[in-house]
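Of the protein chains in this complex, one is absent; all others appear in place.
Chain lettering (A and B) follows the sequence in which the chains are written, and residue indices restart at 1 in each chain.
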Amino acid sequence: MSDDSQDEDDRAPLASLRERIAQAVRDVKSTTPLAQSFTNFVTINLVANAQLAAGGTAAMSFLPDDVIDTAAISGADYINVGTLLPFYRDALPRIARAFHKTGHRWVLDPVAAGIGETRTEILRAFRATPPTLVRGNASEIIALTSMWRLADAAADGASDKASDTASDTASTRPAGVESVDEVDAAVDSAKRLARFLADGTPDGKAAVAVSGAVDLVTDGEHVYRLPGGSALMTKITGAGCSLGGVTATYLAVAEPLTAALAATLLYNRAAEIAEAKSDGPGTFQVHLLDALWNLTPEQVAESAIVTQ
Amino acid sequence: MSDDSQDEDDRAPLASLRERIAQAVRDVKSTTPLAQSFTNFVTINLVANAQLAAGGTAAMSFLPDDVIDTAAISGADYINVGTLLPFYRDALPRIARAFHKTGHRWVLDPVAAGIGETRTEILRAFRATPPTLVRGNASEIIALTSMWRLADAAADGASDKASDTASDTASTRPAGVESVDEVDAAVDSAKRLARFLADGTPDGKAAVAVSGAVDLVTDGEHVYRLPGGSALMTKITGAGCSLGGVTATYLAVAEPLTAALAATLLYNRAAEIAEAKSDGPGTFQVHLLDALWNLTPEQVAESAIVTQ
Partner (left out) sequence: MSDDSQDEDDRAPLASLRERIAQAVRDVKSTTPLAQSFTNFVTINLVANAQLAAGGTAAMSFLPDDVIDTAAISGADYINVGTLLPFYRDALPRIARAFHKTGHRWVLDPVAAGIGETRTEILRAFRATPPTLVRGNASEIIALTSMWRLADAAADGASDKASDTASDTASTRPAGVESVDEVDAAVDSAKRLARFLADGTPDGKAAVAVSGAVDLVTDGEHVYRLPGGSALMTKITGAGCSLGGVTATYLAVAEPLTAALAATLLYNRAAEIAEAKSDGPGTFQVHLLDALWNLTPEQVAESAIVTQ
């Protein structure tokens, strides 16, 4: 379970993964790729600023004609279902269909999955035209997996605990945008979800990132745990959303697993630096953006990655 | 009129009030209550960050199904009519009716009351399903009281000045979101409004908070003036809105008078600390969030409170 306990077979792939992570961070800084976002009104500014600070460029849109037109020049898109308006019920499935048709890569952030009839309808519709990558907290990942009926415990011998949790949406109802579940409870759901996503992509590659005390990333086969970060991340709004946006920025230059790992590692290192410099959540957010800007590809890629 | 001039009868209740204020601040920090907001797009990020910095959690929603579903797990709600969209005309009254039906506590921020036909229609509709607490500047409180026809001077012997002001909406038309009236001009309106609100709540408790150079809070009987704060509060956008959001956070754990006092005192102390550390409105906002996070229940509760 620790970085040191890996056998020889695991070490080589991890070294190769670290190289791909460093390359993704480097490529974003050198090519300033555009990642477009359809995101909530609370944290839309931080999403854009975080994408810029990571080295990319940002465009935010809501009208299907605008989003679909801009997607032609964006490397990847980010969709966050945080604050819904009435027209999203038709617009979001329409946008997802357009992305699916052209094989355009996108990150879904299923904020507050399980709350509200409209959100549930939109998230259910995405099943037919799934994203390349899903990033959320444990409750959201479990709720989405359940909503998409991917939670058949018999299929892969999930632990009783995880399958119980996943099959019982009532018990995993998110506390608003806060997770009520621990990351470990979402491992099984995250793996199922990643495999389902991979089945829907042109190149068979997909990933799921679960944010929590120890973040988790999986491509459906391997599970990577990324320790560190800062508890102050939960005391500013948009830490998760802006991580989702930056994940789309990396997805514009790298395959899903690398993008999810690079973005989460960048965030954890930036959060640690920001916490050391801050006197509270106000200064923390400011220093977080500075740290996203200043971290080197090497600092990101050399972070601790714990394989199972 | 000053803290020191109070007679013995007043001192005891004030000491009890201070205890309740300290307890509210403490309870928010220890229980991280969720307060949901339906608020404007300008300051929605600061509202959420201020609620988090005060120790609570935040969720922002606009669709009635989403808002009503989330209200089931939120301790109180905050509604701010700053930036309206067409669908709010039906959505906001519908949401207010749902809150009223279940006795769900909510704070109304009647931003720019008196401007725009749609805003007037929405604010008029709220009269039938009133909030637990109203927070606004003097012009907004006067405009809302007039709009709800609570400004009958004969009813409680209001001063000529105040009743003239309250009955003449033309003269009190807000200068956009800026108040053109001083807090003192709104005392009578605030008391009438608080009594009207109290008549509509299950437990007969309500409060009105008027923001200005010297803030004022009333439960309809007693009037409390809260000196201090910083003039820089008017040089950042969202000082008032985020105070409204934090008031909802305290309303999730305390009765309305205590919630309004605790939030306003917290803000005034935080503003003073932030002003001392800042070189302008940019650094002021950052240090304001830090101070909201770092202030102790005792620092908030021991603030000057001036009773009449």
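Note that in this section a residue touches a chain if its C-beta (ideal position, glycine included) is under 8 Å from a C-beta of that chain, and two chains touch if they have at least 3 such contacts.
Since this is a predicted model, take the numbers as computed values, not measurements.
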Practice item. Taking the full complex into account, find the residue in A:112, A:150, A:185 or A:288 that is in contact with the omitted chain. Key: A:288
Review point. If the missing chain were put back, which residues of chain B would it touch?
Key: 40-43, 45-46, 82-86, 112, 115-119, 173, 175-178, 234-238, 278-283, 285-286
Review point. Which residues does chain A use to touch the chain missing from this display?
Key: 34, 36, 41, 44-45, 48-49, 52-53, 57-63, 65-66, 69-70, 73-74, 85, 87, 285-294
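Heads up, the rule we're going with is that only the chains that are shown with their structure count from here on.
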Review point. What whole-Å value do you get for the distance between chain A and chain B if each is reduced to the mean of its CA atoms?
Key: 36
